[in-house]
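Chains shown are a subset, placed as in the full complex.
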């Protein structure tokens, strides 16, 4: 079974024994929990679409280790074509789900590790890369969803990991055993954590010698003893508990983040991909970050949905032909396609790493992500402009269904002929969902901070551009003789 | 009793017998309803602050009809100083409540009517102005909160009121009685409706002769027979029903909007301020709109809160001294104060109308509001940037209080020394509240559409600027001889 379908994926999750907390209580049935389930549905879409013939080229790939057809989310990029398809897959799934489908983080982790484990081995003669390849084959063979976990709580940002007053502020090894290591710490903001079969840990910053015990990377099954998941709450999350589904906006899909606590978790040696090689921590972070910044191609797909919703509500409101409305729709498209350009360019300008893996252009991936921290906010603003104020003053679905006042809503909230009040409410609720509700968490705030906050990208841009070359060009043109 | 305090205001509301629906059911106790109450608290603040000596100059005024000290919200502006103080009152209350305090709409309606009723009388020898003054005295004497109601459902936007297939798409007179009129229709997006003692109706667009029966303005008590209120729902509204208050962000205040349905409501003659004088409908709309666009000075106050929250979370995160953080705080302040400039300038450049009422500069009020449709979105984006991703991945208050997992949150979500995890969560929840939650409805979407959508302001800007004068100046400078 190299490729699961959605049903099989759901069943595979049922076999996990995760320790998940939400609203202060243990969640007994994670898969069927009404708040969590939409996020499971979104991951399931990554399995489902891989079986649709029309998406085969985008959603699947041929494993370079087994030669089998696999889900692209388990694939190691073998050329720039793979990288470009990854961007297109992100847009496709963003459009299909209208939210964060969570699975890219594992793909990005696998690809980053395929580079760094090779590089470490080259320097130290270690055997991480071989271990990694075996693990990769296991992941590909079972078509697993992996949570790539990077962000530690960090404590006092002015201090290195080993200088923290609480040593657990960065995940670290607390004990070495013959056949493995025992780790403690936590990873915050873990996207899709409770929908994952595996969790792969990476360090979160560059490290120095004193941080050796913090320089670790490894993988464990998500239900390994000692791991606890605490669900983050989202704007409008409890609408999913209400009767009726109209007010959710997005009827089926969502995302989630969790705090994942590791309380003395044992990791067998064959799942350790870095330990003590502190000078590769920064490089692993940077590789992962670049891939993951590319992954924000998905927001282009969510943008597609928001643009489609804005156009639809404009039609329902009877104003789609007003020139200012048309112009706003164009601007939304323009910004959205500018994001698309970034996701394509950083891929098509990729290069081959020593391990054979193809990496995106670090500079352009950072430029792309920087735009992602801006444009979705403006696209959302324009969507709200087009939608009209009703988006935030609309009564509830229960009011619509009420025998007493429902008829008034039917009467007074009617749009153009041929469109039901209910459909008008549905599309408005979708825009609310993406710009203020559960999906806004992903479309806006995660676009800001996911894969690194804006300033992180600016620092990378500053490092990656070749200022000297530009200065040389300028000096030459105006006749300044360069020293030396 | 010319000025109520908060307690008296609350008691006065208890005497009303409003017909309010929410989530499909009649609300039995409006004042104590947990979803509605924060909005009542916000209106109550307009009463409370009027009794604080330090705000006396801003919050109160001397009635030009009775000479008594009254709440400024009941005042007719007598000079540009009054207009400037109105802007400052808006900022003050926005900062105090962090949300929409709802009462400005009544003030703006009273002022607009003080101009238009006078103008109608002047043309037709009617007696609207006298009626209005009597009504005004009643409002001032009892320190009432009025809901100024303008926005009709409008139906097919390409047709005039009297051309609609459903005649109720614009409020209209269905019957004339000896001592008054009977009206039918609805008003949407009514801010603070169920916290109001009175509801004052205005037409929503310019009208022609065929629309005579729609050209009406009048006031009735909010609990008049035939009026039904249907509450709009807001992002995160039901958090107010949860145990604990931390996750609300704003602990005490909120806003609300409602759809108000008039089903054959009787209006006594002495409360009718316009009826059939269709050619004044547009003028009344414009006067009200200008005043109400000025009123968005309140968003400067909400901006103050958001800036304060961003600075606080930056300090809690230990990054307040980073140059990029400081720069973002400066930018937030810059944009916020630019809005303030607009609210002050349109007031200080006001002028006297024939009735003696002072009106804001229409051009600058529209320019101001246009900026309000933009800057709060950017200020919010910057606040989210400064806040960090935790704002949307934070577990619930119940998790924090849980004996099992609470300690982990305490440990792993700690900020700098001396700041509790709970306080860090509180300030993050406030930013969530203003940028994604219940207050985002007011700070963002209502900033966009309240007092007219962006395009409405652009049309007014286009009408109010003197292009000919500018062209003349340009032609003179480049040597083009003007024809004629």
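Think of it as A and B in the order they're written, each chain with its own count starting at 1.
Simple rule for what comes next: a residue touches a chain if its C-beta (ideal position, glycine included) is under 8 Å from a C-beta of that chain, and two chains touch if they have at least 3 such contacts.
As the structure is a computational prediction, the values presented were derived from the model and not from experiment.
Q: Out of the whole homomeric complex, 2 chains are present here; how many copies are there altogether?
A: Counting every copy in the complex, the total comes to 4.
Convention: only the chains that are shown with their structure count from here on.
Q: Would you mind reporting the rotation angle for the C-alpha fit of chain A onto chain B, rounded to the nearest 5 degrees?
A: My answer is 180 degrees for the C-alpha fit.
Q: Would you mind pulling out the distance in Å between where the CA atoms of chain A average out and where those of chain B do?
A: Averaging C-alpha atoms per chain gives centres 38 Å apart.
Q: Would you pull the chain B residues touching chain A in the complex into a rising list?
A: Residues 21-26, 153, 155-158, 166, 168-169, 186, 188-189, 228, 230-236, 238-239, 242, 247, 257-259, 261, 317-319, 322, 324, 373-374, 377-378, 380-381, 384-385, 388-396, 398-399, 401-402, 404-406, 408-409, 411-414, 416-417, 432, 436-437, 440-441, 444-446, 448-450, 453-455, 458 of chain B touch chain A in their complex.
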